[in-house]
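As you look at this complex, bear in mind that one protein chain is not there, while each of the others sits in place.
Note that the chains are named A and B in the order they appear, and that numbering of residues resets to 1 at the start of each chain.
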Amino acid sequence: MLLREVEYVKPGSVAEALELLAANDGARALAGGQTLINVMKARAASPDMLVDLNGLPELKGIELASDGTLAIGAMTTYTELMRSAEAKARPILGEVCATIADVQVRNRGTIGGNVCSNDPTNHLPPLMVAVGATMTVLGAAGAREVPAEEFFLGVYMTAVGPGELLTKISIPAGKKDGFAAVTLGADGTCLANAAATVNGSVRVALGCVDAVPVVVTAGSPDGIADAVRSAGLDPPSDVHASAEYRLHLTTVVATRAAEEAASR
Amino acid sequence: MTESSSTTLAPEKVEVQKGWGGQSLKRKEDKRLLQGEGVFVDDVKRHGMGYLHFVRSPYAHAHITRIDVSAAEAMEGVYGTLTGEEVAALTEPFFQISSVPGANIKDYALAVGKVRYVGEAVVAVVAETRELARDASELVEVDYEPLPALVDARQAQEPGAPVLHDDAGGNLMWSGLYSWGDVDSAFAEADRVIEIDELHFHRFNSTPLECDGALVEFNRGVEQWTIHTNNQFPGFAAIMMGPAMQVGLDKLRFVTQDIGGGFGNKITSHPQLVVCCLLARKLNRAIQWTEWRTDFHMSMSHGNERWFQETKVAVSSDGTLLGFKTKALDDAGAWLRYEPLGGVIWAQVTPGMYRWRHIELEFTQVATNKAPVSPNRGYSRMQHLWFTERIIDIVAHELGLDPVEVRKKNYIRAEDMPYETPNGCVYDSGDYARMLDLALELIGYDGLGARREQAKANGKLLGVGIGSTLDSGTNNFGQSRMINPELQFSGNNEVATVKLDIFGEIVVTLGTTPQGQGHETTAAQVVADILKCSPDDVHVRAGHDSYWNSHAGFSGTYASQFAVTGLGAVKGATEMLRDEIFKLAGAVFGGVPAEALELADGGIRIKESPDAFLPFMACGAIINANNAGLPEDLDVTLNCRYVYRPPFQVPDVEKKFGNLTLTYAAQIHVAVVEIDPETGYYEIVDYAAVDDCGKRINPQIVEGQVMGATAQAIGAAMHEIYEYDEDGNLLTPNFYDYHVPHALDMPPLATGAIESPSPFTPLGTKGMGEGGGAGIHAISAAIQDATGKTVTNSHNPYQRVWELLQ
Partner (left out) sequence: MDVSVTVNGTTYARDVEPRKLLIHFLRDDLDLTGSHVGCDTGNCGACSVLVDGVLVKSCMLLAVQANGASIETVEGLSENGELTPLQQSFNEHHALQCGYCTPGMLMSATALLRENPSPSEDEIKKALQGNICRCTGYWNIVEAVKAVGK
């Protein structure tokens, strides 16, 4: 419950934030804090320095381009995304955010933080993969675009390297999306989740089953369950679900997400 | 959408009580709590206090081979430490309730030589700030030699099982055989004997939102400790701590004010309190201890986990239950802190709500490498009542009978009351069949067939289940002698004082330690009725303080008894005060007899000439400050202390027969579940709870208790469990993994009440804080109804429901 000693800096710009992250090995970006502060309370990880990204306008804002692409600042909170008129262009985004935890968490927690922590039970990693998002990663060498499918590397590990920041997530236009989950109580932790888009064929990104979202495809929603079963998955077993049960749940939520996407 | 909750009274008219008792008066406690002005233990501060952090064992079972606190003590800001070795030198082991072999275990306030569960406190570190104490704890070096861990009680007595306490010679802590009626004949005569291989009641507790805590000061001059804490049974804590610390009980002053929930889980904090006391003395400063959520989950007061094995039920083909036999295996965890009382407390409700007379139960309690068990809401009865309810539904299922009809056929009837159970307990009053009818009406039972069809059309399975439970209240501590015949405990008591102050203020002190039950309010209602004033004129002090001299050996708030013992004491003290006011007024008016006087309008007057009026203020002033000229033999102090003592005998220890609790409140719950058969995910879609706790002093407070217990039952049935892996690591050590219900998880709720007054209590009331276990069974039964499969576990998360359907 009590953090180890840590230094705290509030940079005035993204450039300054990057400098701090690059210059200090033990520095971590502090986004919403809804995950990181808890990790630090448990002393599971204890950065030497926290670089507070709150209050940097460059990381905020949601823009809707004429081609329907959404550009979402990494420090956009779930609440902001839910209230954004622009984000309604891709309704699944706000719908999924509304099921994350509770009001207090949604008021501080950020889209960027959710994808960068890449906890396997998070909602956004599979959703970003399903909708074909692109992550903008900024470092001293400049910015690069990383497709969502290449962004997630391992548990709590993404393409954002030392001295870098996720600044923006771009989401192409689309509406045929679905998301389904079995959660521990209403709006609770996901035991299994899946995000789907339909664009001709069905594409489903599975969360909770591996260190990173796993993509399965099929011609139609009824083919998804088989696709999940033959994907060679070895889901984790924990106090809430055995590996076998988790795999079964995944076939169900993947199908339901696909059906929802197809029906939009 | 229907209202989320509605309250209906029973169809017949409840006797309208004139006066304050029976009214849902708004609570006095609320004003301070709503403004954030409550005083919870962590709100109490002392200048220069040291913050305490416990170093805890990472192993479930290990020898401690070395402890080195020197690095921690050298850290700036650290005031000092305490180790098990010091504790063993300074204190005696805690008194054990158990007879042999449990009696032989040596329990100290910190681990001595060995650790026996993950999270067990090994060293205490005290520092200038919370953070520094936490930091310093990382500098404490402890070397362990790990041992194999025992995590399944069913293996505890197998050859080769790891042994926790060598002093006990094995993991058996206590065992006893209970047998009443003529079990063999009953089974010989039965039309059918139904066998149930194994039923399991799981390990969880009520996780009060506020964890344990204390602020302890030591007064060197008089060698007395002031223990600000949220322990809910200071009488028990004192009895355990005094002998261990080898000090008189008056040297331990307990002070509580507001407590953030207890539910039984704040009874056994005496080991931590001893650590605080020793450190307060050693370091010559106040010691502040905050228990964090994870500490609580890992170490405090898990509820009894119990298996019922090889159960056999003797039934007639018409569904009459004749008796049962079973073997109850109870997992006590690593230490016996209040155990093995659980080994007899279940017997308060031996037959549940049913009329069977031939019962045999073999009770075995073993130690395992898990957190120590101690009381949890419904302590030891909840497990047994779930078991009896399971029998009803399993028997009904086997015989193809309606569980409603089987219950009604076998319920103890209103006309049987007071009813003596096979083991000599006396159910004071109740009408279970009527409660069941009311509950079924509230749930819309007749319409459930249509709802089932509707659900089926939507691809879901709908099921309905009943849970009936008894809330036995006001313990006879003599039952402890059935655990250990050498114990010198029996009966029960509670204390209250009521006085008129010099300006006529009515001041009440209680011996209880309320954690949200509204004692200040209900006590004021009782006092106001007797003194014919308004509850607003009655000032009830908040909390508990040993300095008030308002406590006795069993004082505290636990075991569903305030409405009987606490209010009984309040009634007694107020009647004493009332009688003294009459005597005083009689003397002041020049020898007027009591019959000619009456209380009214905040004073006392002559009935025939009401202008002759003595306000309470005058009474208080005369006795306290203006008493010359009063008759010499006038025995009036206007400061009355009353000890309520329920009418108990010492039970027959050999036959295990006798009255173990004074009152029996009851609750009957009905739950409707809707299961998604594809996933096993389910929701409670409808719920009704009916309560009977005799005369209700404040119906709204009673209903609040029913609602809260319902929510806890839902949480326990669906999600809450203290589950361990094979190495003894707790997999649910915090609220992230130990999921409790939140607002969105709550079903629509309809509540109802009837009142069967108790013939045995001063006000016709019954204690009723623990009755919600019914919900756990209602959900077990509803799942069985929906799936058609036998439910054998009290914990039914989605996976278990899905597995039932495969």
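By our rule, a residue touches a chain if its C-beta (ideal position, glycine included) is under 8 Å from a C-beta of that chain, and two chains touch if they have at least 3 such contacts.
Bear in mind the structure is a predicted one, so any value in this text is a computation, not a measurement.
Annotation: of A:A42, A:A71 or A:L153, A:A42 touches the absent chain (contact as defined above).
Per the touch definition above, the residue from B:L139, B:V193, B:A414 or B:M746 contacting the chain not shown is B:M746. Among the residues A:E19, A:E86 or A:D187, only A:D187 touches the chain that is left out of the figure. Where chain B meets the missing chain, the touching residues are 1, 3-5, 24, 26-27, 29-31, 33-38, 40, 42-43, 45, 130-131, 206-211, 258-261, 263, 290, 292-294, 515-518, 700-701, 703-705, 707-708, 710-712, 734-736, 740-744, 746, 749.
Of the residues in chain A, those that touch the hidden partner chain are 1-8, 33-34, 37-38, 40-42, 50, 52, 54, 101-105, 107-108, 186-187.
Assume only the chains that are shown with their structure count from here on.
Work out the mean CA point of chain A and of chain B, and you get 44 Å between them.
Considering their complex, residues 130-131, 134-135, 292-294, 678-681, 718-719, 721, 723, 731-732, 736-737, 739, 741-742, 744-745, 797-799, 802-803 of chain B touch chain A. Against chain B, the residues of chain A that register as touching in their complex are 1-5, 102, 182, 184-189, 191, 238-242, 245, 248-249, 252.
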